[in-house]
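One chain of protein is taken out of this complex; the other chains stay put.
Chain IDs A, B and C follow the sequence of writing; residue 1 opens each chain.
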Amino acid sequence: MEQFVFWCIAIFIVLSAFFAMIMKNIFHCALLLAAALFGVAGIFVYLGAEFLALVQVLIYVGAITILIIFGIMLTHKMMDSKIIVMNKQVVMSAVITGVLGTLIILTIYSTAHWILPALKNSESGYLTHSITTASVTKNKKVVTDVYTLGPALINPKKGFAFAFELVSILLLSVLIGATVIARKDQEG
Amino acid sequence: MFSIAWWIPLLPILSFITIVLFTKKSKLISSGISILVMLTCFIFSIMIFIRFLSLPLSARPINFSVPWMIISSLHLNIGILIDPLSINMIVLVTFISLLVQIYSLGYMKNDPRFSVYFSYLSLFTASMLGLVLSNNYLQLFIFWELVGLCSYLLIGFWYFKPSAATACKKAFVVNRIGDFGFLMGIITLGLTFHAFDFQAVHQKIALGLNNGVGSTAAITLIALLLFCGAVGKSAQFPLHVWLPDAMEGPTPISALIHAATMVAAGVFMIARTYQVFSASTVAMTTVAYVGGFTAIFAATIALTQDDIKRILAYSTLSQLGYMVLALGVGGYTAGMFHLTSHAFFKALLFLGAGSVIHSMETNDIWKMGGLLKKMKVTGITFLIAALSISGIPPFSGFWSKDEIFDAIQSSHVQGHQILLGIAIFTAFLTSLYMFRLFFVVFLGNGHHEEDSHENHAIHESPWTMLVPMIILAFMSIFFGMINAPHLGLYSKFIYYGSHPQKAPFSIKMVLISSLVATSGIILASLFYWQKVFSAKAVANAISPIYTLLKNKYYIDEFYSFLAKYFVFGLAALCAWFDKYVVDGGMVDGSGKLICAFGRGLRKIETGKIQNYALVIFGAIAVIYLIMSF
Amino acid sequence: MIPVQDFLYLAGLIFSIGVFGVLSRRNAISVLMGIELMLNAVNINLLAFAKFWGWTTLNGPVFVVFIITIAAGEAAVALAIFISIYRKFKDINVDEIKYLNH
Partner (left out) sequence: MSGSLKLLKLINVILEHVYKFLGLTNPIPEVINAFITAAISFAVISVFVMFLVWMERKVSAHMQSRIGPNRVGPFGLLQTLADAIKLTTKENMEPQKRDKIPYFIAPIIAFVATFMGVVVIPLDKGVTIQNLNIGVLYIIAITSFTVIGILTAGWSSNNKFSLIGGFRSAAQIISYEIPLVLSLVPVIMITGTLDLQKIVEYQAHAGYWFVGPQIIGFLVFLTASTAESNRAPFDIPEAESELTGGFHTEYSGIKFAMFFLGEYISIIIGSSVAVSVFLGGWIAPAFMNFLPVPGFFWFVIKVLLVIYLIMAFRWTFPRLRVDQLMDFGWKILIPIAILNIFLTGLWILWFSKGV
C-alpha cells in the first residue's frame, strides 16, 4: 500500500514534470511545475521530513511558482501559445538526456545491491566517522522536528552557522539586487 | 653643525617649488625668495668652510649617509660628503649664483617669464649643489642629469627663437652621448666593486692596487667611461660642439652655467673620482692629451669668431681644456685652483659681455667700438678680467695658469714637453684673442653709426648689474694671490694624497708665461688698436687656414655628415628591420595567427547558452559512459 | 518501507527531465523551471540518503534548507533579469538573446 501510493505520487510527479517541460502554453507548464513540486513535497513526507515538506510547499509552491507565474504574466501576452517552444537542438538534447537518464538509472540499479545494505548497516559503523556531523542524535525520528534542525542550522561549533549567515547575506543581496534590476530605469 | 649642509641643496629646491606653485605671479616675491635663499646658502657654505678649517685632519672628511633603498646585497645610500673639494665647490657655486641672480634682476627686468627664470635658476643651483655634495656615484649621476635638464631649460629659455630651441636640443643630445658613457662607467664600477659610495670605492681601489684585486684594465675602462661624462659636460674635444651654441641662452646663464659652474662639473667629477683616474696611467694620459688638444683647438677657433659670446665660449672651452690637462698630468690642486679662479674672471667676462649686449642689443663685435668711454665700469672690469685670463701678473689667472705650467713641467706623463709647449702657445693665443676682443669692442671706432643708436643711447648698466661685476673684478685681481709662492693657502687646503704636494715654483716659467701673454697683447694691439698690420691681409694670406678656423674646423658639418649618412642610414636600416621583420613578421604575424585561430574558433562560440550547456551535459554523458566501462 | 533506490530512480528521472528542459526550451522561464526541477531532484537525493543513514547526521536536511533558500533567491534574481531583458528586447527567448551589451 505504502509503496503503491509512493509510486502513484512518483508517476504523478514525473508526468507533471515531463509535461511541464514539453507543453506549448507556458502558463500550463507553470501550473504543472507547481503540481510536480507539490508532489515532491509529498515525497518528502514519505522520507520522514514533514517540516521540509511544508517548507517545500511554502517556498516552492507558494513563492517560486508564483514568482514564475508573475514572470510569465509580465513577459507574455495572454494566450499566445502558437509559438515554437523548442529550440533547434531539441533532438540532440533529448538523446543526451536519454543517455544520461539511462546511465543514472543503470548506475543506481547496478549499485543498489551492494551499497545500500552497506548504508543500512553502517548506522553505527565505520562510515559515520568520516562524516562531519551537524548534530548527531540517538533518536532516529526527530529529524523533522524544528528542535533539531534549528540548532543544526545556527550552532556555531557543530552546525552550519557560517553558511547560515552567508545565506542570509545572500538573501539580502538578492532582495536588493532583484529590486534594482527589475526597476524601470529612471530615464532623464 | 655640519648637518646644515643638508639645507644647502634643499633650500633652493623649496624655493623652486614655492615659485612654481605659489608666487609665479609676482616678480618681486619670486626673485626675492630666490636671492634670499641663495644668500642663506652662501652664508651656510661660508659657515661650513670656517668650521671645517678648524677640524683636525683626522676628522675629515665628514660623511652623512642615509639608506635610500636596499636591493638584496646592494645598499644604495643618499648622502652628503663634506671635504675640501666639495666646500670649494659649494662656496663657489653659491657665490657665483648669488651674484648672477642679483645681476639678472637688472638684465632680465623686462622679461615676461621673469619668475620662471628665477625658479629655473633655483632648481639649477639646487642640482649643482646636490651634485657637488654627493657622497656616491649614483647620487652624483642623478644630480648630473638634473643639472643637464636645467641647462636644457635655460638654454632654451627663449624657446620661441628657433636658434635657441635648436641649441638646447643640441646641448641635450650631445650631453646624452657623454652621459651614456658616464652611466656605463658607473655600472661597470658597481659591478666591479659592488659599492657606489666614493669612500668605499676609493678604499677598495687603494686596497685592490696593493693586493691585485681590481685589474688595471678594468680600472682603465671605468676611468675612460667616466671621462666620457666629463667630456660631455665639460665640452672637451669631440663633444665640445654644444657649448658655443648654448650661448643662445640669456647671458647671465652663460656666465653661471656655461662658464663658471656647470661646465666645471666635468672637471669636478674628475677631481672627485681622482683615485680611479690616478690608478690608470692610460686614463691619465688620455685625459691630459684630450685637455691639451681642446685647449689649443678652441683657442685657434676663438681667434676668428665675430660673436662676442662665442669668442668667450671658445675661450671657456680652451680654459676647460687647461683644467683637464692639469688634472691629466697630476696637477690636482692646479686644476681645481684654475677652475676656481677661472670661474671668477670668466663669469666677469660674461657679465661684462652681457652688460655690453644689454646696451648694444647685438652680439657682433664689429658693430661695437669705443665703448670704454661710455661704459667705464664695464670697460675697466672687462679689462681686469681680460688681463686675468691672459695671465698677466699679478692677476689671479696668472697664478693659476702658472700653477698648471709647473704641474706639467714636473709631471711624468709621456711627452709632457709637448703638452707644455701646447699650453704655452695656448696662453699666447689666449691673450691674443682676448685683447682682440677688448680692443675691437672697447677701443676701436667700430662700424656702427652713432645715428642708429639714437633711440637707445649707449648707456652704462644699472647698479644691480654693476655691483656683481665689481665684486667679481675684485676677486679676479686678488684671488690668485692666496696661492702665491711661500703663501700657498689653497694648496694647503685642497690636495690629493696624504700631504700637500705643490709643484716647484720656477722663475723661468713665470718669465716665459708673462712674456708670452704680453706678446699676445702687443700683437693684438698692433692689429686691432694701432692698426699697424691689417688683420684682413693676414687672413687673406693664409686664406685656407682662416676659412678652416672661421668654420670651426668643420666639426659641426662633420657631425651633420655623420648623422646624415651613418646614423640616419643605420636608423633607416633599423626602421626597415622594425617595419618588415619585427612589426610585419613578428607582431603582425602573431596577431594574424591569433586572428586566424579566432576565426576558426569563433564558429563554436555561438553565444547561445544552451549550446554550451548541451556540450557540457554531452561531455558529462560521454565521461560517464567511459567511466562505467 | 520503501527502498532507497526507488527515491533515487525518481530523483534521476526528475533530474533528467529538468536537464532536458534546460537544454531544449527556448523560453528563459522554462529554462528556469528546468533548473528548479533539477534542484528538487537533488533535494530528494539528499533526503533519501539522509534517511538511509538512519538520520545519524543532519547534513542532508540542512543542505536541503540551504538549497531551497538559494533556489528562491535565484528565482527572484532570474525573474528580475528576465523582466528587464523583456523590456529591452520584447522577447525572452534564450536562443535569440545572444548579445547582452546592446
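Here is the rule we use: a contact is a pair of C-beta atoms (placed from the backbone, for glycine too) under 8 Å apart; a residue touches a chain by one contact, two chains touch by 3 or more.
These numbers come from a predicted model, not from an experiment.
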{"item": "Contact list for the unshown chain, restricted to visible chains", "value": "A"}
{"item": "Contact set of chain A toward the excluded chain (per top definition)", "value": "1, 25, 27-28, 31, 34, 50-51, 54-55, 57-58, 61-63, 65-66, 69-70, 73, 78-79, 144-147"}
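FYI, only the chains that are shown with their structure count from here on.
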{"item": "Length of the line joining the C-alpha centres of chain A and chain C, rounded to whole Å", "value": "6"}
{"item": "Chain A and chain B, separation of their C-alpha mean positions in angstrom", "value": "84"}
{"item": "Geometric centre distance via CA averages, chain C-chain B, whole Å", "value": "80"}
{"item": "Per-residue overlap in chain C, given as positions that touch at least 2 other chains", "value": "19, 23-24, 94-95"}
{"item": "Chain A, residues touching no fewer than two other chains", "value": "87, 89, 92-93, 96-97, 100"}
{"item": "Residues of chain A touching chain B in the complex", "value": "87, 89, 92-93, 96-97, 99-100, 103, 106-107"}
{"item": "Contact footprint of chain C on chain A as seen in their complex", "value": "2-3, 6-7, 10, 13-14, 17-18, 20-21, 26, 29-30, 33, 36-37, 40, 43-44, 46-49, 52, 55-56, 59-60, 63-64, 67-68, 70-72, 74-75, 84-90, 92-94, 96-98, 100-101, 104-105, 108-109, 112, 116, 119-120, 122-123, 128, 131-137, 140-143, 148-149, 152-153, 159-160, 163, 167, 170-171, 174-175, 177-179, 181-182, 184"}
{"item": "Chain B contact footprint on chain C (complex, rising order)", "value": "19, 22-24, 31, 94-95, 98-99"}
